[in-house]
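Missing here is one protein chain; the remaining ones are kept as they sit in the complex.
By written order: A, B and C. Residues from 1 in each chain.
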Amino acid sequence: MGLKGYILKRTMYSVVLVFCVLTVNFIIFNLMPGDPIAQYILSPESRLTPEDVETLRKIYGIDLPYHERYFVYLRNMLTFNLGKTQVTRVPVVEEISKRLGNTVLLMTTAIVTSITLGTLIGTFAAYKRATKTDTAIVTSSLILGSLPVFWIGILMLFIFAVYLKWFPFGGSVPKWWAYTPPTSPLEIIAGRLYCVTLPALTLVIFSVDNWTLLTRACVLQTITEDYVVTARAKGLPERRVLLKHVLKPASLPLVTAMALSFAGIFTGAMITETVFSYEGMGHWIYMAIMEKNLPVMYAVFYISGLLVVIANFIVDLVYGMIDPRIKVGR
Amino acid sequence: MPTLLDVKNLKTYYTTLRGYVKAVDGVSFAIEKGEAMGLVGESGCGKTTVILSILKILPPEGRILDGNVFFKGVDLVKLSEKEMRDKIRWKGISLVFQGAMNALNPVYKVGDQIAEAIRTHEPNVSKKEALERGRKLFELVGLDPDRINSYPHEFSGGMKQRAVIAMALACNPDLLIADEPATALDVIIQAQVLQLIKQLRKTLHLSMILITHDLSIVAESCDKLAVMYAGKIVEYGDLATIFKEPLHPYTQALIKAFPDVRAERSPLVSIPGSPPDLLFPPSGCRFNPRCPYSMDICSKKEPVPIEVKSKMHQVACHLIGKR
Amino acid sequence: MAERRVKTSTLAAGLKGFWFQFRKSKRGMAGLFILCIHVIVALMAPFIAPNDPIRPTWPGYFPAGEAPLAFMMCVPSWYKYLGREVSENMEVIDGYTFASEQALQKWNVAISQPTRVSLSYNPTGGTLNDGCIEITYSRQANEAAGTSSIRLSYRFTYPYKAHPQRFWIHASYLINGTVSPSTSVHVSFSFFREDAEPLANYTYRGPTYQKDSLLVYEYPLITYDFYSPVSPWRHMWTRSTKREIFEKPWWYRAPEAKIFPTSGNYTFTVDVTFNDQGGARTQQVKVYLDNLQVLLYGNAYGLLGTDADPAAPRDLFSSLIYGSRVSIFVGLLVALISVTIGLTIGLTAGYIGGVVDEGLMRFADLLMVLPTLPLLIVLAYILSPSIWNIVMVLSFLGWMGFSRNIRSVTLSLRERSFVEAAKVVGAGRFYIIRKHIFPNVVPLVYLALSLSVPGAIISEASLSFLGLFDPNVMSWGRMINEFNGSGVAVTKGFSDYWFWVIPPGIAISSLAISFILIGYALDEILNPKLRMRR
Partner (left out) sequence: MTETILKVEKLKKWFPITRGLLRSLFSRRELYVRAVDEIDFEIKEREIFGLVGESGSGKTTTGRMLVRLIEPTSGKILYRGKDIVSMSDEEFKPLRKKLQMIFQDPYESLNPKMTVFDILAEPLRVQNVAHGDEIYERVCKILEDVELTPPQEFLQRYPHELSGGQRQRVATGRALILNPEFIVADEPVSMLDVSIRAEVLNLMLQLSETHGIAFLYITHDLALARHLCDTIAVMYLGKIMELASADSLIKEPLHPYTKALLAAVPVPDPTSKRAEVTIKGEIPSPVNPPSGCRFHTRCPQFIGEICKKETPSLVEIGSHHYVACHLYR
């Protein structure tokens, strides 16, 4: 089949998934008992101006029968015609693009760090299997794994922002930017890092145990394979054996697992953002709950679904690159 | 002929939660240059552990407790990990691993894996040269040299086995250890592979240890035979001598358990009972619970290997000791 | 029936063997120990936790609505052992319901005109017919007009160095009799601090003037209406935040702090004054007093202090104890439901295969890819976050991983030759699932149960943390949410109120850890991966 066919297949699958996300979204907001979105828009509690009501009516096709509503809705979602937010009166798309960047920054920082760390620690634990080191790593991973992410975040705030005062209390950009905007790119990077460190650290602590345990399990399965014994017999140094002959084959199931845990990490990121008032998608949906702003929830749900699908797609591509059975075809 | 490999009283145990698994318990044998020895035993008798101990690539729970492994006069047990890596592994002793199907890493090209073996030991060789040598090795084992850039999954079982053999020969080892090289292959392919090994041995003057559970394979490709049972060698010596006159009851039964396809139909012979658990091996002679000639002494005293007739035939059995 | 006996004994032996193995796992035992503590706490919650976690009230009889349990944002009462000056809740008057005559003995009585005013105990006249104070004023016809009063004083010791945060005074009263319209009855309550300096620059407008009191305020609570001979019991609460008290200029900020600056002996008085303008007719007025209650709210309460709810501050310790119920309930129920769904779908997909399998697994894939939290939030929001809805939503989103697992195991079991052997003897599909496949996935079920509980616990906590909690239930996530929402972290910092947020965090984590540790131990026993190579 080859890599091309594989990519084609995964792309089509992703497109199908996006449609499924949209459909689920539609069902939840339109077909749940009481027709939530229509009720929300038409109710006086939403504090919308008549003009807003008119736009939202159009976007969500409130007056149309359900099947037509579905298509109107699909068209609007796919063209990102999401209306304006009710509080700030900025188009939702603009808000999203602003916040999406923050979320993506947070998630990539955290994911890259935690995967690197987790893989190394997990491999090390597997290498030291059945020793005290291994037990200690596994036990501490298990304990870390059962800490709720918001709780980790609060502790981080407590330690690093309140006591040590190393990092800011929250926000996605330093507060002083409001008065003295950054001038050099270096300043921008430093300021960003200053703000993203704590949330990212929280997310790393939240997800690193997952990678550690997964890597350990995968490596343990590979480490007894005949080709590893052969590699040792070939006289390769232990580190080469581990990194080259164990880790790469073991990374195949790991990458698959990565794809599956993406939604979970996204969840973690959203909660982390809430704790740190980090202005990303998660914080936004939290605000939306507070403000009872259904259209924003609607949009965030759609966009985050899109995000996870894209992330999965990327992981699939990576898998295709690593696995020779896909790369070369059979 | 100089002795190439001399294993003396090797003991390797595995630590498990339930206690020690006495996988190899006092094994001795020697191989001269150019000789091939068959190490025969049922599954779980410790054959593979012997090999892993010689190369010192045991899993962490395994440990060599006692004994010496002299390879060209050097005791491998005392060598450091680095010396093992630089001088012994692959350069001195190479390994064709059990079931060959898994001996190639699925995510690397076969050629790269062969080149890796070469370049580990001869760092001066460029990758291109190493691959060129790989192509020659491919030719040697009867594979199309153009397929050197394939991944293992593109090879059939027999081809993989040949590629593994090619890889084992990459650094011109003195001793080739083949662990069940032909199981899991079909009869005809199996015959082809064995034939190839025999040929290579002749042309390259290799010494070889062939590990298998199948006596008939050993019969046609080895000079010497060591029969292992439950972590111990029960009979050891010249292959033809042993086949002609097996002395240990286990060897006798084992030889009869493999019917000859060309011989007249005869009832098959089996050994009652099943191989012991190496966590709690029987006392005395480990074969005594299944032995048809078991005596009182058998369950009390462990028999020591006794040389019979010539130096080339040793048996560890009280029956022989009495004689 | 010998067969059955043997069967139960083999089952028992199996359990025993399992327990024997499990006992060896230190992690598993640690997990089991923590879980046991949590379960015991959850079961015994009403006995351990002193207060209602949702609307806690001061225990007692309150005819005029309920008094809050404590002042908001109290510190734990054991802070006093750390050398901190604290004040605790205090009930000033013993026997405030006057259920027996003894209660009256603790009071001092001073009467200005004993001929006209008298005090007695009425054993049946109280609000609950359980006794009350009865003050009688009587004037013969044509006697001179004038003012007569009676003062009831109650001495008590205020033991704390720190001042109380608030006081509440309660009284029930009934005035009855025949009086002319010109007679009025005043009741006033005062605190006196003994050996206090008289306040010199004291300006105060009011009908009565008490020079030696710190708080002198007289409530013109009621003037008896001469022409309505019977009035019902009236109940009233007066708190230190009440306008009349607050608005006094010089103790404007905190009357409590002014009145109770430090420990010492105090007197609480009730003055009843009869202002008689005189008249030709005989006057007789009876004033009944009952449920005289004086509550001093301290700044320390219970084991963990209280939260920041302005109306009814909750005892954090009780919240913590009751929170375990929610977590365990949600955790177990969600795990049970989602594992059941997962098992059913996994078995169906795996054994039937084909289009059914394809469809079910694609559906599971979709649910797995959907961003869980936004979905949860939206669903919980739309369905309104009752505990049942949360359980439902979490279970609906929690079965996919397990069903995939079961499916793949079923697929491989289906190909195992013991299933084929059963087919060869003519066993039907249902028989095979029941007898051959199901028993072999049971260990996985246990495993999945123990591993999906912590997930559910944390999800519930996360939802609560985000504010999607059932308002009728107290949960740990909600405690942390309320901590966050109170702004305490920002205004006062963690170090002052760590006891509000650290215990629920530890509770969530430890409960989750216990299940994970047990699950991991089960995993090691049921799927031994570290098999020794031969």
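Keep this in mind: a contact is a pair of C-beta atoms (placed from the backbone, for glycine too) under 8 Å apart; a residue touches a chain by one contact, two chains touch by 3 or more.
As the structure is a prediction and not an experimental result, all values here were calculated from the model.
Across B:L143, B:C171 or B:L215, the single residue that touches the chain missing here is B:L215. Annotation: of A:K9, A:R75 or A:K175, A:K9 touches the absent chain (contact as defined above). Checked against the full complex, the one of C:M392, C:A427, C:V445 or C:I506 touching the unshown chain is C:A427.
Hidden from this view is one chain, which touches chain C at 3, 6, 10, 358, 416-418, 420-427, 431, 435-436, 439-440, 442. Mapped onto chain B, the interface with the missing chain covers residues 42-43, 156-159, 186-192, 194-195, 213-217, 219-220, 239-240, 243, 253-255, 257-262, 265-275, 290.
Keep in mind that, in the parts below, only the chains that are shown with their structure count from here on.
With centres taken as mean Cα positions, chain B sits 52 Å from chain A. Measuring from the averaged C-alpha position of chain A to that of chain C gives a distance of 37 Å. Multi-chain contact residues of chain B (touching two or more other chains): 59, 61.
Each of the following residues of chain C touches two or more other chains: 533. Partner chain A is touched in their complex by these residues of chain C: 27, 366, 368-375, 377-379, 381-383, 401, 454, 458, 461-462, 465-468, 477, 480, 484, 489-490, 493-495, 498, 501, 505, 508-509, 512-513, 515-517, 520, 529-530, 533. Of all residues in chain A, those touching chain B in their complex are 128-131, 224-227, 229-238, 245, 248-249, 252, 322-325, 328, 330.
Note for the complex: chain A touches chain C at residues 17, 20-21, 24, 28-29, 32, 36, 129-130, 138-139, 142-143, 145-151, 154-155, 157-158, 162, 169, 217, 220-221, 224, 260, 262-264, 266-267, 270-271, 274-275, 282, 285-286, 289-290, 297-298, 300-301, 304-305, 307-309, 312.
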